[in-house]
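The chains shown are only part of the set, and none of them has been moved.
Each chain carries a letter (A and B) given by its place in the written order, and its residues are counted from 1.
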Amino acid sequence: MMERYALELIEHGKRVDKRKFDQFRDIEIKTGVISKAEGSAYVRIGKTQVIAGVKIGVGTPFSDSPNNGVLIVNTEFTPMASPEFESGPPGENAVELARIVDRGIRESKSLETEKLVIVPGEKVWTVFVDIHIIDHQGNLIDAAALAAINALITAKLPKLEEGKVVAGEHGDKLPVAHKPVTVTVCKVGDNLFVDPAIEEESVVESKVSIAVMEDGKICAIQKQGASGIAFNDLEAIVDLAIKKAGDLRKLM
Amino acid sequence: MGKATDKELIVNGRRLDGREPYHMREIKMSVDEISSANGSAKVSFGKTTAYASVHGPRSLFPKFLQESDTGILRCRYNMAPFSVDDRKSPGPDRRSVEISKVIRRAFEPVLFLEDYPKSTVDSFIEIVEADGSTRVTGINALSMALASAGIPMKDLVAACSVGKISDTLIVDLNGVEDNNSESDVGVAMMPQKDIVTLLQMDGILTKEELVMLLNLARESCKKIYQIQKQTLMEKYRGAE
């Protein structure tokens, strides 16, 4: 029902909640919401709610990058957040979301992993970013990416004493060099729009998530959806993402 | 589980966070936090924070799980990886499997499941920050989520933890108290009917101490019930 209605509206240039095609729902960002976490952020886009928490521990580096800390981004689609989510190991959508968020951070070299070495080749900081979906009302990717980067830029390293973490005490800020922002551009017919509400999401033919850096450079792209995109439409999609990423960044 | 501390936990009759032995931490409750669910709530006791949501009653699939003469209640208790000092790996561990079971048992007595044949009421508790007493905080949240979903209940369920620490009986253990207690007891009750639906106890107690703690838990559950009721009334005042 709602889906057909949403589709008809889009075809007439309108949206279920009267927004413009290039308009996000209202956005709320709160950081430091989980005191047990080294960094955390709550992001609400419309009714979509996400918490990202950063936990930092001592680990071993990967053998092929002995002088770098480790970044691990993980998402669980807890069934609390949507009647469509099921218990169990992450499905392909949760894996894809985590990997898109991961690449936005990793490929922009936002996290300065070379500064996360404790003992070269042996001990490094392992930075876990866990994204917990509280309420799924559309556009999870942009919300999750926004929560992740906000949790990272407010995170502090744990305090070390004799090589062991002291629970509850913290030292320097986690070194984060960039603030990539991810914008997902949706396509229905010839219409491009951003920030789909959940009713709109189910009628989207294809969408492209694009992570954009402060200087407008692009650091990650992922096409999604069951339809193809005309080659000649790609540039307009990229342009829209870059424009909206700038708007979103102002909220941070 | 738990990290010992060398500090005295009761000093001049006060606990480390300044509370008197029988005082609970600040309690925050709200409902309808999750629009995608049929009912939901968020409850904090101090820093310990639980979300709960309910989906259903809805048809149960695959069909071989259905019971022809009654509905079933399913419950999942889960802790976010970032909710604890050392990151918790995602997915169920033995602790959460057991807690999910006893929480389900704590709610089965209050629901009219026989009214929903072949159906399931799916309930979810997510602990986003854990500073002791997570399961009872989750139960308090789920009780209100079920109410906000409009699911008929014989009574609300209110829950709290009590315990013994430095030879003192206390109410509402926080994380450091939980890890250093001589004994802790989790209790869930139907407060109006004076019926216990969850009871778990760890650590060493005489029978007399146990009985005193149970009475403390009963009193505290009644206080919690008042807050639950008031929160629901403020939200759904129009409907009364």
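By definition in this document, a contact is a pair of C-beta atoms (placed from the backbone, for glycine too) under 8 Å apart; a residue touches a chain by one contact, two chains touch by 3 or more.
The structure displayed is predicted, hence computed values, not measured ones.
Undergrad: Only one copy of each distinct protein chain appears here; what is the full stoichiometry of the complex in this structure file, written with the labels shown?
TA: A x3, B x3
By definition in this document, only the chains that are shown with their structure count from here on.
Undergrad: Take the average of all CA coordinates in chain A, do the same for chain B, and state the distance between these two points in whole angstrom.
TA: 31
Undergrad: Quick check: in the complex, which residue numbers of chain A touch chain B?
TA: These residues of chain A touch chain B: 34-37, 40, 47, 49, 51, 53-55, 57, 74, 76, 78-83, 87, 89-90, 128, 130, 132, 134-137, 167-168, 198.
Undergrad: In the complex formed with chain A, which residues of chain B make contact?
TA: 3, 33-37, 40, 47, 51-53, 55, 58, 76, 78, 80-87, 90-91, 122, 124-126, 128-131
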